[in-house]
Every structure is written in C-alpha cells, then in structure tokens.
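Questions regarding the structure given below will be posed in turn.
Just one protein chain is left out here, and the rest sit where they should.
On to chain A.
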Amino acid sequence: MKTDLLIIGAGPAGINAALTADAAGAEVILVDESLQPGGQLRQQTQLFSNLPKNKKKTRGTSLNNHLVESLNASNVKVLSNHAMVGSYLNGNIGVTDGFKTFEIHAKKYILATGAQEEGKIFPGWTLPGVMTAGAAQILINRELVLPGKNAVIVGSNDFAFEVIKQLRICGVSIKAVVEDKDQLQSEKQDLLSDLGNITFLTNSTIELASGSGEVEHVSIRTPSGIKELEADFICISNGFTPILEPFEVMNCKFTYKEILGGWLPAYNMNFQTTNSNCYLAGSAAGITTLGPILLTGEIAAWSVLEELEFISPREAHNQKKECWEELMTLENNNVFQKRTEIIADSLLQDNWNPKSYFTELQGGQIHG
C-alpha cells in the first residue's frame, strides 16, 4: 500500500491531523488498532473548554462524534482494527489486522499513538476489581457497565476527580480517596467543590486489597492507623505517560520531562522527531489537555503538507504561527514551558519563544 501520509493512531490528535492534511489535498491513511476511531476521547463525557478556534464548550463524547463524522465525510482511508507492529529495513511501516501483515509506504508518517496510564503497586493490586481509573471510565461510558458498587480511588489528580464525578452519577458510592502525598494533587478548586462530601485520606496508602477471587475488602494505612473498608473495586489514577514503542521502532531519540509524562520523543517546532520522515502529535508529544492535543495534530499536518509541497512555505508559516500562538495561550504554562525546552534543545539553543521565532522568520526568509 502507498500513500502521501500515514498516520498511526485515530485519537483526537491523529484525526485532526488527518482532516487537515486531507483538506489540503494529500492522500492520507489513518491506522488504529481499536475497533473504532476516536481514541481515548470516546469515553470522556466531561465538558471541555479552552478549545482552539473559539470552539464552544463541549463534551468530549460530542466532540468525538463530530470528529468521526468529519472523518467519514472526508477522503481519509481509515483502517480500524489494524495495529502498527514494526518497520521494514526500507523504512516502511508494518501493519497487521491480526491475520495478515503488510507494509505501507508513505512519504511521511505522523505517530499519534497517545498515552497509557501509570500503575501503582500495592499488595493485592492484581486482584480482579483493581483497575485503572481509565478502565472504569471506559466501562461506564463506552460499555455502560458498572465495575462495582463501592469504590476506593487511589490518587487525587484532576483525572481522579473527573472519574469520581462520572462514577457517582452512574450510582457508584465512593468510599474513600487515598493519596500518598500530604495534600490533594488536583489544583482545580471547582472540580473539588463539585465532589461535595467525600472521605479524603492523605499521607495514606493501600495496605492490602483482599477477597476471594475479587476485591471485597480494602485495608488502608493512614496516619491515624489502619482503616478497613468494604469496597468491591479500586481505581488507580496515577497519571499518564506517552506510549513509546512505535517511536523506538522508528529509531527516534527520546528526552525526559517529568511534567510532560516522563520519557517522550524529542521533536522540533514542526513536531518532527529525530527521524526526519516521522512526525508526532497529541499525548505522544507530552501529556496535556484536549485543546493543545488538537493543535499539535494540526501543526504536524501543516509541516508535512509544507514538506510535500501541498502548501507554500508562506501558508505553512502562517498556519503554524497561528497554531503555536493558540497553543501558547491554551496550554498550562508549566507544560508549555517544558515543551519549548524540547524545541530549544532541537535548535541547540537555551530557550525558544514561538512569538519571536515566527516574527523574525517573517522578516525575510519566507517565500512562496
């Protein structure tokens, strides 16, 4: 199979990149190992603001439906239930549908393979009923199945609180939120106040999850002694980290930024990795929120379109400038700061500022 652009991962980043490239006339194949496109947005029922292009506040699930509808109306060739499993010596990507494996030759690649959840280990963590917070979210919002009735939540970040809200409206009772640090990790006061009456146990850890063949009982070590709870499931919310294997396969170099999720591929202001044919977007380029995830997909697509001469350098410059400026305003400051450090490294500079970079570039170097 041959194409201009092959995108791996049909989450919000991959879909937005595909739509941008398709609209400019490039031939695009979008591959995803899941049964349906949408990535992790498929189960996010919470409301999102801070979206690009003045998009109004919307539920993740509604935005997902909109993205998938646009995808179906486009010329993008979508291969669901197909996984990237390797690369060939000639640089082509190997894809399988579980029965046959074949190669796809593309002029450029965008890897938008997303993030995975970090685990947390305690005695009994392998017992059925212990799951990631994301797994519980998938069960209630994609599968319409309750994981149990009484939950203990491990971790107190934004995601933990979103999932608590979603579990509660489905009728789950939250027995306790267990946080090993000395204070709650989410800084969003509105999220916290939405939660109302709830037992927070800081400086606390799970001593043991037990039961016969599944979770029935949870012992928690707190500063005031062991607390025993009857609970039938435990959700672990310990943050996200970019999925790296596809980038290892493509021989990309990595860098480490704790705030962005730990190890991640190094990239430049075009979201191009150290493998010049290989770009990236979304959570793979650092853990962030939905607005920036969509924008990174767009920047990667504009860069590929420029490289393949579907658009002029001037247009590419204007589009990327606009996206970077929006990214700067929409993204959490600390996250954005770390992102610019990665770009600065790619330029062997001490720092990088998109505003001055694009303005200076406009001073004469851009043709077309």
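Here, a residue touches a chain if its C-beta (ideal position, glycine included) is under 8 Å from a C-beta of that chain, and two chains touch if they have at least 3 such contacts; residues count from 1.
Basically, contacts and distances are computed from a predicted model.
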Missing subunit (named according to UniProt) among the choices "CO/xanthine dehydrogenase Mo-binding subunit", "2Fe-2S ferredoxin-type domain-containing protein", "Cytochrome c domain-containing protein" or "Nitrite reductase small subunit NirD": "2Fe-2S ferredoxin-type domain-containing protein"
Tell me which residue among A:D4, A:D22 or A:E117 touches the hidden chain in the full complex. A:E117
Missing-chain contact among A:I7, A:L51, A:L67 or A:V130 belongs to A:V130
Answer key for A:R59, A:K107, A:K227 or A:K257 versus the chain not shown reads A:R59
For chain A, which residues reach the chain that was dropped from this view? 33-35, 45, 59, 61, 116-117, 126-132, 134-135, 138-147, 149, 169-171, 213-214
